[in-house]
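Encoded as structure tokens, the structure appears first; notes follow it.
Yeah, one chain of the complex is gone here, protein chain that is, but the others are all in their spots.
On to chain A.
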Amino acid sequence: MASTDTGVDTEKDGSTAAEQNRDAYGLVGLEAGLDALDSVQSGRTQLRETLIRKVLPPVTAVALVLIVWQLLVWANVAPDYKLPAPSDVWGEVSDARVQGTLLDYIWTSVSRGLLGFLLALAVGTPLGLLVARVAFVRAAIGPILSGLQSLPSVAWVPPAVIWLGLNDKMMYAVILLGAVPSIANGLVAGIDQIPPLFLRAGRTMGATGLRGAWHIVMPGALPGYLAGLKQGWAFSWRSLMAAEIIASSPDLGVGMGQLLENERNNSSMPQVFLAIFLILLVGIAIDLLIFSPLKRWVLRSRGLLATR
């Protein structure tokens, strides 16, 4: 039989008496039943479970690293000007906090990094949209954009210094050159992964051109775009640190990269460790506070987040 419907007994209560009102009432009840049976139940995880599943493992890992570090110090594997004890590094933290300079270092770098990242966002987003949607542009600069991603942005520091001088402009230029390709490529990848069905549906609804880009393409590409932003931030931060380490000048405020370089010159290993930890911590913090929640929110609202 061509029909696939035969042999299925649908449960219509009282179908014998329902000859005259076979539609309305029975259908409502039937639909309500089907809806209740088929609907997806989604709940949030408990706080305690979150602590055990998400917080405990990384805390354990950090504790283990500290223990191994301390053991190495006790075992005297290296002289203390090469390997300071964890307590020495912690001592530098409290010193710098007492002097009130720690937050200054952090703020100088973070404000530079975030502003540079926002600039990269403003440049990379339209660029990615153009590359993804205009065949000629994609053929022309798509490969270059992908290639630029693998070029270490430190390479841009020397020419940027020559072109722009030792100032904040140079820092922003290096951040842009590092982050724009990641953001644009992330958006291109996100757009390429939109199911063609959504684009067809959008077109039949009259969403073409800029309206299509705003209502269909951008929201459809959001997961890939966010991945690009996350990578873009990582590249911004790395580029900035490279720029700060290489290009130090009294005119520039002391950021974390300069801190690292200055303390290397002072041969103060605890301070060097401190600077490295701070750079790492800021990178992790921005990711945890901004990008991870954004990503989880996007995936959760689309039902793409596996609960287990």
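Here is the rule we go by: contacts are C-beta pairs under 8 Å (C-beta built on N, C-alpha and C of every residue); 3 or more make two chains touch, one makes a residue touch a chain; residues count from 1.
To be clear about the criterion, contacts and distances are computed from a predicted model.
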Item to check | From "Carboxymuconolactone decarboxylase family protein", "Chemotaxis protein CheY", "ABC transporter ATP-binding protein" or "MoxR family ATPase", the hidden chain's UniProt protein name | outcome: "ABC transporter ATP-binding protein"
Checklist outcome for this item: Among the options A:Lys54, A:Arg97 or A:Arg211, the absent chain makes contact with A:Arg211
Checklist entry - Which of A:Val65, A:Ala201 or A:Leu280 sits in contact with the chain that's absent? => result A:Ala201
Next on the checklist: If the hidden chain were put back, which residues of chain A would touch it?
Outcome noted: 1-6, 8, 10-11, 22-23, 27-28, 30-31, 34-35, 37-40, 42, 197-198, 200-201, 203-207, 211, 215-216, 219-220, 222, 298, 301-304
